[in-house]
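Quick one: the structure is below, questions incoming.
The complex is shown incomplete by one protein chain, all other protein chains being positioned as in the whole.
For clarity, chains are labelled A and B in written order, and residue numbers in each chain start from 1.
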Amino acid sequence: MQVTAENSPVIEVKGLAHSYLPGTPLETVSLHGVDLEVRGGETVGIIGPSGSGKSTLLYHLNMLMRPQKGDVRVFGRSLNDPAADAGEVRRRVGLVFQNPENQLFERYAGDDVAFGPRNLGFSPSEVRERVRRALEMVGFPFLFKDRLVSSLSTGEKRRVAIAGVLAMDPEVLVLDEPSASLDPSAKNDFFKIIERWKKVPGRAVVMVSHSMEDVAELSDRIYVLVKGEVVLTGTAREVFSHPDILTRHGLTLPIPALVIERLKAEGLPVRSGAFTVEEAIKAIEEIIGA
Amino acid sequence: MHKSPEFELSLKLSIGQFIPGSSLVHRLDPRVKIIMAVLLILSGILASRLAAIAMLFITVVAVLFSIGVKPGLAFRALKPVIPFLIVLAIIQMFAIPQLREDAAVIWQWRWFTLTDKSLVSGVLLIGRFVVIVLGLSLFSFTTSTNQLIHGVEHLVRPLGRIGLPAHELAMVVHISIRFLPILVFEMERLMMAQASRGADFGKGRGLKRLRRLFPLFVPMFIISLKHAHAMAEAMESRCYMGGKERTHRVRLKLRSADYKAAFIFITVVGLTLAVNYIPVRAIY
Partner (left out) sequence: MNEKVRKIVVAGVMGAISIFLGATHLGFIPWFAGAALTIMHVPVIIAAVLEGPVVGAVVGLIFGAFSLIQGAIAPTGPADVWFVNPLVSIVPRLCIGPVAWLAFRGSKNLKEGQIFIISGFVGVVVNTLIWLLSQKYGGFDSDIIMVFTVGVSCVAAASVSCLLLFRQYKKNSQLFPYAVSAIAGSVTNTALVLTSLGIYKFIPWQLIGTIALLNGLPEAVIAAILTAVVVATWSGIETSRKRSSV
């Protein structure tokens, strides 16, 4: 497995532009020249209101869409290059769709997880090993492979779907609204799985989410995408210290930050700049003197 | 340079095209339009004389020009089928033996015999098809999906009084039409999700191809059935109980323009059928 050096860009997007139905009277521009970078070892969050082009951007990262204008480089190789191999890109960049439990089609869980590795042409014993590892990564024992998919809960189905992507052994995991319709404990379990996966050096995560709190918790860097353009980018701390820009585009700060701001407005000498629950707790504890 | 076109399903799914406008036909009550479309198809099928088809053809083309839409659009739909139409017409003209009995031979070469009857039947075949296609295109240009649904629902209501499940049927059609865009969206996403896992839907033939398509087709049914059950629960929890005593928010009212248009159209159809059936030998 190719290990990418920490902090070298695994994905580079430069000037990416895209419109649906180009050249027709119904043409809609979805991306206006987007620049984005993902480096090994980091988690990049992409936030933005509905219709901002987030999903379209993701589809370019694993060659589901080829750039109409601009360039996308994955592991140094440009996707505009006619020799670029979609199969190879999709193996190294694993895209987990929204509500991925909808894509399960096999009767038994193990078969669905094996779909990806089998498409890659691995031998039955290699497939078996990958399925075992993938199931374990999402918290299931290997015997889970014989469970009927129709007997699983939504949360379990989602974990099976994610295992299906992990079984292909990607180096970058791209997640579209990963916590959609998950209850808080399922969400927590899910993020633990991602964190555990990311421990291997060189792996990176790209996450699109509506939830400011999730993005605040997990992202090293954030891109704010509005109407197909990046209006703000930087580390999480940098991005959330511009509440004016965020609110201008219909976005809010994460709830912990809002709580701190509210406390400040009431006159309390609480330090700002906290935007995760932990930091907010710390800031409040400081002034309580606990 | 271009995105993979195989994922853009919504492009392929244009069943006729509603083109907004303010012509007389656009503003007609959808029930009237539906009945006219049905009558047109019926008279097209029944027409067995050239004069009758010619009358229908002229009527349809005249209306086509009056709605403010480029008539070329309707004719463009016919283009891909013209070769087939010609072949089929030729088969009609030469291969059907009955058309050679008591008929005047127009042209003969070796074993190809063209009689007046068979020539008429060939032209009729083409004419019939053209009339129906143009008529339906005309209908789709001037009627939006909403209007269509309301129209069908209203028309079908009286059938409910004689015991047929008319409202339920209209509801089914309504749901189908409304569910279609949801289905397209889910399927596009599904295709991309499975392609991201290395699925290749383009290879193979017959059974092998079907197996490759299971990752598409199986979820297609499952997701749809799930949506259906959720929708049913939602409808039930809002006290939907089927059709009998339902009242309606949108009530279609016939206006004078509708009566006039209906009258004119029925006259045309009547004349057409008369021309078709009156026993005067001279009319082809």
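Everything that follows uses one rule, which is that a contact is a pair of C-beta atoms (placed from the backbone, for glycine too) under 8 Å apart; a residue touches a chain by one contact, two chains touch by 3 or more.
Note that the structure is predicted; figures quoted are calculated from it, not measured.
Asks: Which is it among B:180, B:254 or B:274 that touches the chain not included here?
Replies: Hidden-chain contact among the options goes to B:180.
Asks: For the chain not shown, which residue from B:43, B:115, B:137 or B:276 touches it across the whole complex?
Replies: For the chain that is not drawn, the touching residue is B:137.
Asks: Looking at the full complex, which residue from A:145, A:203 or A:221 touches the chain that isn't shown here?
Replies: Touching the chain that is not displayed is residue A:145.
Asks: In the whole complex, not just what's shown, which of A:127, A:236 or A:253 touches the removed chain?
Replies: With A:127, A:236 or A:253 as choices, the missing chain is touched by A:127.
Asks: By the contact definition given up top, give the residues of chain B that touch the hidden chain.
Replies: Residues touching the hidden chain, for chain B, are 9, 12-16, 41, 45, 77-78, 80-81, 84-85, 87-88, 95-96, 98, 129, 132-133, 136-137, 140, 168-169, 171-177, 179-180, 183-184, 187, 205-207, 209-210, 213-214, 216-218, 220-222, 224-225, 227-229, 231-232, 235-236, 240-242.
Asks: For chain A, which residues reach the chain that was dropped from this view?
Replies: 105-111, 113-114, 127-128, 131, 145-146, 148-151
Heads up, the rule we're going with is that only the chains that are shown with their structure count from here on.
Asks: Any idea which chain B residues touch chain A in the complex?
Replies: On the chain B side, the touching residues are 1-4, 7-8, 11, 186, 189-190, 192-200, 214-215, 218-219, 222-223.
Asks: Flag every residue of chain A that touches chain B in the complex, lowest number first.
Replies: 18, 20-21, 59, 62, 64-68, 80, 87, 90-91, 94-95, 97-98, 100, 102-105, 115-116, 119-120, 164-165, 168
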